[in-house]
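To start, the structure itself, in C-alpha cells.
As you look at this complex, bear in mind that one protein chain is not there, while each of the others sits in place.
Moving on, here comes chain A:
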Amino acid sequence: MPEYIPAKFCAGCGYPIILMTLGRILEQKQLSKKAVMGLDIGCSLLAINALPINIFHTHHGRVTPTMLGFKRARPDSLCFGLTGDGGAYAIGWQSLFHSALRDEPITVIVVNNTVYAMTGGQTAPTTLPGQKTDTNPNGYDGATFFGPESLRHITHKDAYLARTAANNPKDIATYIEKAIATQSAGHFSLVEILSFCPTNWKTVGKATMDYVENLKKVYKVGEI
C-alpha cells in the first residue's frame, strides 16, 4: 500500500468531492481492486494519491486513448479516465469523440470548471460568454461547448452520458454507478461534473455556490 499523502487541491476545490464519492462507490461495490484510474494532466493530476486504487498519470488530452488501450488489454478491469474540460473537449476531443463513436467500454469523468485551472485560468471550450479569463481579459465572446450533448448524436444507444455538479454529491454517486454498470455491460460512459474552482473564479463561500448554480442554467444537469 502506498503511503497516504493528502492531495494538493486548493481549499474549496470541487475535485475532492468527486474523488471521495467515486472512492466510496468503489469501496461499497468492492470494485477498488479492479479499478484503474488514468489522470489527464490538469488539476486532475493532483489526484495521484487520492484513492486506494491503481492510479497513474498520462498526458494532457491523452487519458482516453491510454485507458482504452488498458481496457482492451484487460477487459475485466474497471477503467476510469479523470480529465478536465480542456483535456476532454479541446486537446483531447478528437480521441474522446472517436472513443465514444467506437463505444469503447471505459468511463470518462470530466471535471468542468469552465477554465484551464492548472495553468492559471485560461479560456476553455466551456467558458461562458462574458466570462473573464487570462486569455480573454475583456470577457469571452465565443461559442460554448456542450460535451455530452455533442456526443449523444454519435454514441451507441446504450452508452451513458450525464451531467451533474459538485454540489449534488448524491447525483454524482448515482450517475457514476450507472456509468460503471454501463462499462460492465460493454459500453462507453461519460459523466461531466460542474466543479468549483474558487481559485480561478476568484470566489469564496456562497459566491462559489452561486457561480455553480448559475452554470447549471447554461449546462443542464441530468442524464443526456
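Here is the rule we use: a contact is a pair of C-beta atoms (placed from the backbone, for glycine too) under 8 Å apart; a residue touches a chain by one contact, two chains touch by 3 or more; residues count from 1.
Please note the rule applied: contacts and distances are computed from a predicted model.
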In UniProt, the chain not displayed here, chosen among "Pyruvate dehydrogenase E1 component beta subunit", "2-oxoglutarate ferredoxin oxidoreductase, alpha subunit", "Fe-S cluster assembly ATPase SufC" or "ABC transporter permease", goes by "2-oxoglutarate ferredoxin oxidoreductase, alpha subunit"
Touch assignment to the omitted chain, from A:34, A:178 or A:216, lands on A:34
Contacts of chain A with the missing chain: which residues? 1-2, 8, 33-34, 36, 38, 41, 45, 48-49, 52-59, 62, 65-74, 76-77, 94-95, 97-98
